[in-house]
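Have a look at this one.
Removed from the display is one protein chain of the complex; every other protein chain stays in position.
Our next item is subunit A:
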Amino acid sequence: MQVLQSCWKSAARTDRGKVRKRNEDSVLDQPERGVWLVADGMGGHQNGALASRLIVEEVAELVPHDDLDQQVKQVRQALHVVNRRLGYEVTVTADQPDAVMGSTVVALIGDQERAVCLWAGDSRCYLWRNQRLYQLSRDHSLLQQLIHEDQMDPQEAARHPSANALTRAVGAHEQLVLEILEFSVQPGDTLLLCSDGLYQAVSAGSISHALGLISPAAAVEYLFSHALSGPARDNISAVVMRR
């Protein structure tokens, strides 16, 4: 793990925003292990906050492993365990038999040469490479499904009353299906994991500018100053890491 310490730098921040009563996002920033994560919880009362926190804490406690594939396997297993916990191990009350307790997740696990992004829901992973910004993850939302599978016009799809509904999340279905993307990393690659509260509030141009700044900490500061200068209706979370 010593090698990893010198190969990634990162910074993370999460904020309640200006409207929401509580922060239901959680972030994990472990550059020494090469593991980062953003989770955006959902559910009434404090359920959303507990769900995202449980994800972060399960992953944070995993035993570090030198092998990237082993690390990925561990993270996946941990997410499946949380899925089971939030899905069919949870105690429900008669008043709220279908109470939701779930969370999106987007995680990045990286070593010197490779990185693996895995996600469920609409939290995102972006890559900034050679002055260009790429969105690596594709949202698991009804909006995305309407556009890509039903070939609906994006403007029209966005008018759907449930456009924001998630089609995948931890705790939402009996079987958690994680989407996984593996790629080789290059020196200077800068990645961003974020919740929808951030990318709804900050333009692609601003994200691109932020990720080109001198350090992950500077990028995070720039993103938050932009996001919090607006209405900040949702919780905002970002983790930026640079190889």
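Brief remarks follow.
Just so it is clear, a contact is a pair of C-beta atoms (placed from the backbone, for glycine too) under 8 Å apart; a residue touches a chain by one contact, two chains touch by 3 or more; residues count from 1.
By our rule, contacts and distances are computed from a predicted model.
Missing from the rendering is one chain, named in UniProt as "Serine/threonine protein kinase" (options: "Cytochrome c oxidase subunit III", "Gliding-motility protein MglA", "Serine/threonine protein kinase" or "Putative murein hydrolase (TIGR00659 family)"). One of A:Cys7, A:Leu62, A:Met152 or A:Leu181 touches the chain omitted from the figure, and that residue is A:Leu181. Taking the complete complex into account, A:Met42 is the one of A:Ala12, A:Val27 or A:Met42 that touches the chain left out.
Although one chain is not drawn, its touching partners on subunit A can still be listed: residues 20-22, 24, 40-48, 50-51, 53-54, 57, 60-61, 77, 80-81, 84-86, 88-95, 97, 99-101, 104, 126-127, 129, 132-136, 143, 154-155, 158, 162-166, 174, 181-184, 196-197, 199-204, 206-207, 233-234.
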